[in-house]
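Take this structure, written in structure tokens, and hold onto it; I'll ask about it next.
With one protein chain withheld, the remaining protein chains of the complex are depicted in position.
So, chain A:
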């Protein structure tokens, strides 16, 4: 902006030298340019409310009163799962309800939707995911999320004698709670842990480790064979936190996990379990078992290096296989491994962090809220769940929700097997959804730990400080798990 005004030099009037003008406009530019981009982002619109369409009478088949022939506005995150599944859903929805749906698949959820939320004209259904998602805690605090409890209590499309909530994998509803309300359907069922190449392990004669000592032994063997032991996506310390937090939950049991989510004053500090877990991960660093350079790599770079057999293990969630589809050699034989356990762990080796991801929401101010709710109800049917598995090669939170005819890839297959073996022993943290600032601060500490710039004790201190700070959050009193 400032720089274009400098081009006005040709029309200089008398009394103002050409260079003076350039200088002045440049000075003005100095003021304007750096701030404009950010400041203008602050501009929010007024709060208009759009009038929704007439509602149809509520019946058992139409529990939300969707008016036939209305409009449906869907925005989905177009990431690892693509957006073909959503188009298939919209077609099915339009056919049933005679609606005209508009579709937007994008990575820039915040950029596209923030003005619409602020302007009071949000879409009817949003898949609020990806790196640029609008944080759910933020939306919730702003009163922008519709309560989806009625969807859970509505009759299921598969079996009208049952409620929708009874058709879902246990624990997945809890995942969508904010401040005691059910506001998001986390649709994709994900497991987190370590991943390895079945081919590499067979070739080298390694057995997948079950304890942390065995894990370190395999890493050492790998290092001696000229391969890195553990790779992680260093530029995004989210991933190494999978290892740290899994170890804490497995060693200390669900109580240790809940202590963190509930922001207990001894969540990290004074909790020997947490220190042991962090020290275990730090051992990997100290014994030089990391893939060289992995601390500075992006997720794509490190995962691709792992696909090229440059490391034995990598931390990730089960989207990994889809994400690396193109980079994975055909005979790679991607395998999932639950996080190996420390001695005396309360949870067995088979226990996995598993949970629902990819949150779908209905905005409170949606023009056609009824259709949005009905859309969510349809997603939680076996038919739509199968559509998703076909298009995105991933599991959903619908219990037994994939038709057996759908063929799964090796990584996903191994994840399903691990889930089966885990049975009731699944766990999942809530703090990343509840307290984004605390999550970020713990990630920063982990980044420092992996680079050997801080010691485990210092990590514990910093993590506890982040927890203590989060207790100031106005939602902290509602966000409790028991």
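Everything below uses one rule, namely that contacts are C-beta pairs under 8 Å (C-beta built on N, C-alpha and C of every residue); 3 or more make two chains touch, one makes a residue touch a chain; residues count from 1.
Just so it is clear, contacts and distances are computed from a predicted model.
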Chain not present in the shown complex, as UniProt names it (candidates "Nonribosomal peptide synthetase MxaA", "FeMo cofactor biosynthesis protein NifB", "FMNH2-utilizing oxygenase" or "Sugar ABC transporter permease"): "Sugar ABC transporter permease"
Identified contact with the non-displayed chain, of A:209, A:237, A:252 or A:411: A:237
Contact residue for the chain not shown (choose from A:149, A:288 or A:407): A:288
Chain not shown: contacting residue from A:440, A:455 or A:478: A:440
Listed residues A:62, A:114, A:391 or A:468, member touching the removed chain: A:114
Touch list for chain A against the chain that is not drawn: 1-3, 19, 22-23, 26-47, 110, 114, 117-118, 120, 134-135, 137-139, 141-144, 234-237, 288, 291-298, 301, 305, 436-437, 440, 443-445, 447-448, 451, 453
